[in-house]
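Below is a structure I'd like to ask you about.
Missing here: one protein chain of the complex. Every other protein chain is in place.
Chain nomenclature is as follows: A and B, assigned in order of appearance, with residue numbering initiated at 1 for each chain independently.
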Amino acid sequence: MLETTREIFPFHGGVHPPEMKDLSNRSPIARGPLPAQLVIPLQQSIGNPAKCVVNVGDIVGKGQLIAAPDGNLSVAVHAPTSGRIVAIDARQVAHPSGLAEWCVTLESDGRDEWIARDKFDWRGALERGDGKAIRDYLQLMGVVGQGGAVFPSHLKLGGREALQTLIINGAECEPYITCDDRLMRERAIEIVAGIGIVRKMLNAREVLIGVEDNKPEAVHALREALAHCGFAAEVVVVPTLYPSGGAKQLIKLLTNKEVPSGVRSTDLGVQCFNIATIYSIYAALEQAEPVISRIVTLTGGVAKPGNVDALIGTPIDDLLAFAGGSSAREYIYGGPMMGFTLPSTAVGLTKAGNCVIAMDAASFPPKAPEMPCIRCGECAVACPQELQPMDLYWFSRSKNFGKAQEWNLFDCIECGACAYVCPSSIQLVDYYRFAKSEIWEAERAKKSADTARQRHEFKQFREEREKAEKAARLAAKAAPKPAETAAAASADAGAPAADADDKAAKIKAAMARAAAKKAEAGDLAAPPTQVGNGKVPHVLSDEQAAKIRASMEKRAAEKAAQEALSPEERAARDAERAAKIEAAKAAAAAKKAGADTLVEHASASSEQDASAADTPAKSALDEEKAAKIRAAMAAAAAKKAAKEAGAASPAAAAPDKDAVAPSPAASTATEAAPAKAALDDEKAAKIRAAMAAAAARKAAKEGGEVAPVAEPAAASMTEVVAEVAAAAGTAPAAASTPEAVAPAAAGIDPDKAAKIRAAMAAAAAKKAAKQAAQDEGQA
Amino acid sequence: MSFLLALAVMAILALVLGAILGFAAIKYKVDEDPLVDKIDAILPQTQCGQCGFPGCKPYATAIANEEAEINKCPPGGEDGIRKLADLLGKDFVPFDDGGASAEKARSVAIIREDTCIGCTLCIQACPVDAIVGAAKHLHTVIESECTGCELCIAPCPVDCIDIVPVGENVNTWKWRYPIIQLKKVA
Partner (left out) sequence: MMRTSPHVVKPTPLQLVMLKVAGALLPGIAVYVYVFGAGIVLQLLLATVTALLTEAACLKLRNYPVKPFITDGSAVVTAWLLALSLPPLSSWWMIVLATVIAIGLAKHLYGGLGQNPFNPAMVGFAVMIVSFPAQMGRWNAPLSLLSHELTSWQQFGYILTGQLPQGLAFDTLASATPLDAVKTGLTQQHALPDILQGAIFQAGWLPSEMGWIAAAYLLGGLFLLQQRVIQWHKPVAFLAALLAFSGLFHLIDPARYASPLFHAFSGAAILGAFFIITDPVSAPTTPLGRLIYGALIGLLTWLIRTYGGYPDGVAFAVLIMNIAAPFIDQYTQPAVFGRKRGSVGAKGGKA
């Protein structure tokens, strides 16, 4: 019955582990349980995880789309039964890492009701030559390769020209697994119909169905079905030899074509589909049924081994209970040669899950300890990819990844034949997987480093260009000044009109202010007008160094604070550091006031530059904003000082210090903007007041945590706030609480001010909470 | 006499061969990557400036000119120092801070949205333009572009930027080095 006239082209190597198939292939496919809850992972294919399109609480029908494909490599995910979405969160998934990924948890309502379905007219689409419509439909139906690789099927159906050979993979070479076997026996008609569809879509000249000779019933059923199908297809019986079910090995067996790694089999005129995938394609196109279930073999140490037509997302626990339960401690997901042990049995079934094996102690004894490799070469004899596994092992083990790649590490299909025959019991595949993931990681790192380099270089280029443009503008502006002809100046510069002139003037003013302040602060950095000399500095300018230093110090301070020893010590150290930081901040603030106007100027010009797509939008920056920033800086400084003071000396003298701290900053900020309109001034002052209030409040809070004399401190804080507010000349003297400040600000820009205040308060609160938690921890 | 002959033969031979070699060296000259680019390729491109230079390229230039040590790059980790040492034929030098800069998990900056005031300061600080936003509008970090250099922390007036380590997911997860229990742990 199993005679085949076709010539078989054996592949190199291969092993023959005990088949163990008759454990589970004797009973027909059972309808799986309807679990109370299903956990459906959103990543059910290679490529991106599908994008969730439902919300928690939604009621969904069976077969309803719950996640749409995100990109071409991704496919849709559907609700396997009707019910309510109870959670969309990260849960452990069936993956060797045991990591959590996004899953939709569906609470079944027990009715299992389909949504309304419309059959897709694939025949019509095919006649119109609209293969893309069919492929898109399959993507939307969530069809992926169910042999284990979960490669989206629609990507394999896009043929440009006629395909030489279509291969249907019914080899099922892994021991224990019988789901394809049962599927072929029981649903041969549907499978053959599915093959017919795929054959038409790919325009295949020849159809070969590869089945191992240990499945005579399946071969018989398929041949029977093919006798009436109306197209030529041949069931080719191949010898039982693992891994004949590997796509590359099966293609070699049937066509004598070897598909190298990195080459698509279509380039050699061959395309290979798994039996279960064919069935899914059939169900999707003929019955409008998305992939919401699959046949899974439950075998090994379970009471009732067999095959189950289970819903995707069914927790493995439910499946095991359905199979009569098991006392095994570990479970293999997939076959014994390539599957992995499940991190937990609570995970949901995925589209790749063809088998769950309960590892009973008799069939899966603990592995013998690894002995050294004696280079016996058994692995090379067994390797179906004709690699030299012992050399790959050697290179991977010594982390010599370059050499491993040179020895074709990536041709390894991780079939496990080498580890199976190793007399030294070396877990060879583990080394290859390790080496592969290290190489991938290194490639990712390299790619991101390259991107970062490009982006950094572009940023530098952009900054240089802006500086150069600015310098040119300033030069144009400055040249005619002695002549005191403003109009001529704008004409010379080619600037369009008076408003540009106006802006330029403003900038100049800002520059002057910045320069003045810088001088005041004793900053030695070159004035901004001299920076734009078009050369990338090879050593950090003082300004940049200061910035970086400030950044580092800040991080260091945070870290130090976190690991501080006692409140007193920490306070002392913080005080010192904060003083430094504050100084740096003040300098930075001063500088920034100048820098911001520069940016404004530059961005105005960059609007004319079409290539400036990467430039962060800054055109909205204006005086108001500058004021706000200054205010924010001042507030931050104040906040910090307050914090320090509160922490350092719980004495009542602290608030006095605080009162001094914000004032200079605030006043410099005020001084810095003499040219501003009255309205702006007022607004800025208000914001400042609000900030200060927030800072004060925070300091008070912190003071309360650290010192017993919290109340007086808080009291004097409010005084400070009042003072600041009064000095600004806008707020009523009663501004002792943020609420009280609010009405004062309301007159001009209540919304904005409130927002800022809220932000400040939130930040302060968070910090205080953190501080408190730490203090508690240390206490 | 034969002594002189031998000497003459040798001298002529040396001249001829030298000429051939010299010609070949010019004719078949291989344009190699300049050293700076090779060094730059090893550096992690965080552009964080922790080495004391304004970015990775300047540091690479400094190393190439032997103006800087190879152990100034904490983001590159000890692995990076090793690679630099290999490339330059130098000895491995550990970090001079006694291991405080030892390898750190890849991390990115995250802006707390409820706190950001839209000041654009972080945007200007970012060496790789990985922060987007406009004045008075919420800023956000493009995580895929962020190098975790921490340069945006200092300028933020409201301390709304956190550096969080990037956890692994099933796509970036790595198989661990297999544990060999051959040798007894002494």
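Keep this in mind: contacts are C-beta pairs under 8 Å (C-beta built on N, C-alpha and C of every residue); 3 or more make two chains touch, one makes a residue touch a chain.
Because the structure is a prediction, the values reported are computed rather than measured.
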item: Given A:82, A:326, A:385 or A:448, the one touching the chain that is not displayed; value: A:385
item: Contacting the left-out chain in the complete assembly, out of A:114, A:364, A:401 or A:440; value: A:364
item: Option from A:189, A:229, A:338 or A:439 whose C-beta touches the chain left out; value: A:338
item: Where the missing chain touches chain A, by residue; value: 11-12, 15, 17-18, 96, 98, 175, 248, 252, 258-263, 267-268, 330, 332, 334, 336-341, 343, 357, 359, 363-364, 367-369, 371-378, 380-381, 384-388, 390-391, 406-408, 411, 414, 416-417, 419-425, 427, 429-430, 433
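As a convention for this text, only the chains that are shown with their structure count from here on.
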item: For chain A paired with chain B, centre-to-centre distance based on mean C-alpha positions, whole Å; value: 24
item: Contact footprint of chain B on chain A as seen in their complex; value: 43, 93, 95-97, 99, 101, 369-372, 427, 430-431, 433-434, 436-438, 441, 444-445, 448-453, 455-460, 536-541, 544-545, 547-548, 550-552, 554-555, 588, 592, 595, 599, 614, 616-622, 625, 628-629, 632-633, 635-636, 752, 755-756, 759-760, 762-763, 766-767
item: Residues of chain B defined as touching chain A within the complex; value: 40-41, 43-50, 52-58, 61-62, 112, 114-117, 119-121, 123-136, 144-145, 147, 150-151, 153-155, 157-160, 163, 168-170, 172-178, 180-182
